[in-house]
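Okay, here's the structure, questions in a sec.
One chain of protein is taken out of this complex; the other chains stay put.
So that you can tell them apart, the chains are marked A and B in the order they are listed, and the count of residues begins at 1 in each.
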Amino acid sequence: MFMLEKAIGGGRRYWIWIFSLLAVIGWGFSFYLRQFSYGLGITGLSRNITWGVYIGQFTFLVGVAASAVMVVLPYYLHNHKEFSRMAILGEFLAISSVTMCMLFIFVDMGQPTRVLNVMLYPTLHSMMFWDMVSLGGYLALNAVIALVTLNAERKGVAPPGWIKPIIVLSIPWAISIHTVTAFLYSGLPGRPFWLTAILAPRFLASAFASGPALLILLCMLLRKLTGYDVGSKAIKGLAVIVTYAMIANVFFLLMEMFTSFYSQIPSLVEHFQNMYTGMDGGSSPLLSWGRSSLVLMAVALFLLLIPRVRGNSRTLAVACAITFLSLWIDKGVCLVVCGFMPSPLGIMTSYVPTLAELSIAAAVWAIGALMITGFYKIALAVREDAFVIPTADTITPSPVAK
Amino acid sequence: MRDRGVIYTGLLVFLGIITFPMWHDWAAGTTSRGPDPVLPAQEKQCVAPLSTMRTSHMQLLMDWRDGVVRRNVHTYTAFNGRNFNMSLTGTCLTGCHTNKADFCDRCHNYAGVAVYCWDCHVDPKLARRSAK
Partner (left out) sequence: MKISRKDFLRLSGLSLLAVVGKKAIGALAGKGAQSAAALPAVRVTTRWAMVIDPAKCLKEEGCTKCISACHKAHNVPTINDPRHEVKWIWKEPFENAFASQESAYTEAALQGKPVMVFCNHCDNPPCVRVCPTQATWKREDGIVMMDWHRCIGCRYCMAACPYGSRSFNWFDPRPYISELNPDYPTRTKGVVEKCTFCEERLAKGQAPLCVEACPEKALVFGNLADPKSEVRRLLDARFSIRRKPELGTHPEVFYLV
């Protein structure tokens, strides 16, 4: 059913990987059961810092999900043939990321059994309602696209024509999921750190750097493990996208810093001091995170800007890993927590995630990794089958029947 | 049909598992016993006819809940014209069913329903005991 059978079956290494993921999931799930019965008090969250690891991962992963558009758009809209072997990988990455996002929201709920109230009492003025709509829609769109295109490929025919408008729709939809996620934050009057119009553009820029960086790493890994090669041209193309997005992201960040540090409005500058320069006379719990993110961003950008580094797959892998890590710290760790430091009453509370919280988060990541593994296995199996009858046009699947 | 033995054993095990609650209750001698809720002594008539309360008391309580919390309506006019303050603890448990354990809990336990009302709403008896 749905080609799932293709995910079952693999070498010893494959099964070790699958079972280690399952072990992480089981470990995290046991902590979730405790959180379910005891409450969110088992996390490091507090009255002043009400969102932490879970919502941070959610925000970061929405970006990874949205970034699939950086492969889909050139391939389907501009007929950028180099991306043909990568498009399906991007779509599956998006599906897995959106699922992780939803799980992160779910584990963050105080009353998870009531979560369907969001649909039972649709509230148009709440950004969270729209986030649910856009994430759900994006998941459905990508699931349909991936399923239909892969199915067509398996049968060795061109995908049906009706899928084209759906693919086109998925492009603005990808932008919308991250924009709405930014709106979750940037519309709150009492949180000056997030109250900035550049939050949505910055979210998109950092997403289009971190997502494709991850995809490049995944493609390299696939080539090493399975011999499936997306082609060096595709990787190079994607590396250019990562570079431009990273430039935009760093530029936006510098603009934010200028506005806050030059205006010296206390409510604005406090948060940035907390992350980058340290507060005078106060504790700055995020200082080491913020600074390491800045340094890593600078290193990543420096590496990406050198064409020779980008051209060599080993150095490119390093640059991509640093890019991913720096943006993960920036968005997955600092962005959410820093908005709560200091609190509206000026109190600086520190936040240390607990083992339970980190285990649950690791389990959600493991679920995502498991999904990616399974999906990529299916995609590769379908392509390998197609190789059995090597006709010229099945090797490079054509985008969509016109 | 060399698998016959395996199939029938499997079927037997399956039947045993799904009928386990029956055997369990039979062994414990609880099957023939009803919930036997203790009816209140001080009132003869509930806020709605018995048959309605039996089937829909949860609906009525939810209507009360939404009325009080969301619409700021606090009085309920019963089918017989009597007026009641819509309050689970203040009216039901104070004026009538003063023994929640022998009324509400007995039926709920019998039917195996875990109601979350009591996560928040306080049994007045329990509160009195804790105050002592």
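The criterion applied here is as follows: contacts are C-beta pairs under 8 Å (C-beta built on N, C-alpha and C of every residue); 3 or more make two chains touch, one makes a residue touch a chain.
In this text the structure is predicted, and so the values were computed from the model without any measurement.
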{"item": "Given A:G28, A:G339, A:P353 or A:G368, the one touching the chain that is not displayed", "value": "A:G339"}
{"item": "Touch criterion as defined above, residue of A:G9, A:G26, A:G39 or A:P160 at the omitted chain", "value": "A:G39"}
{"item": "Options A:A158, A:L188 or A:M255, residue touching the unrepresented chain", "value": "A:L188"}
{"item": "Residue, one of A:V53, A:V69, A:A94 or A:M132, that touches the chain absent here", "value": "A:M132"}
{"item": "Residue touching the undisplayed chain, where the options are A:P122, A:P160 or A:G311", "value": "A:P122"}
{"item": "Residue numbers in chain A that touch the chain omitted from display", "value": "1-2, 38-41, 45-48, 50-51, 105, 108-112, 114-115, 117-129, 132, 184-185, 187-191, 267, 339-340, 343-347, 349"}
{"item": "Chain B residues touching the omitted chain (full complex)", "value": "65, 69-70, 72, 74, 89-90, 116, 119-124, 126-128, 130-131"}
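Throughout what follows, only the chains that are shown with their structure count from here on.
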{"item": "For chain A paired with chain B, centre-to-centre distance based on mean C-alpha positions, whole Å", "value": "46"}
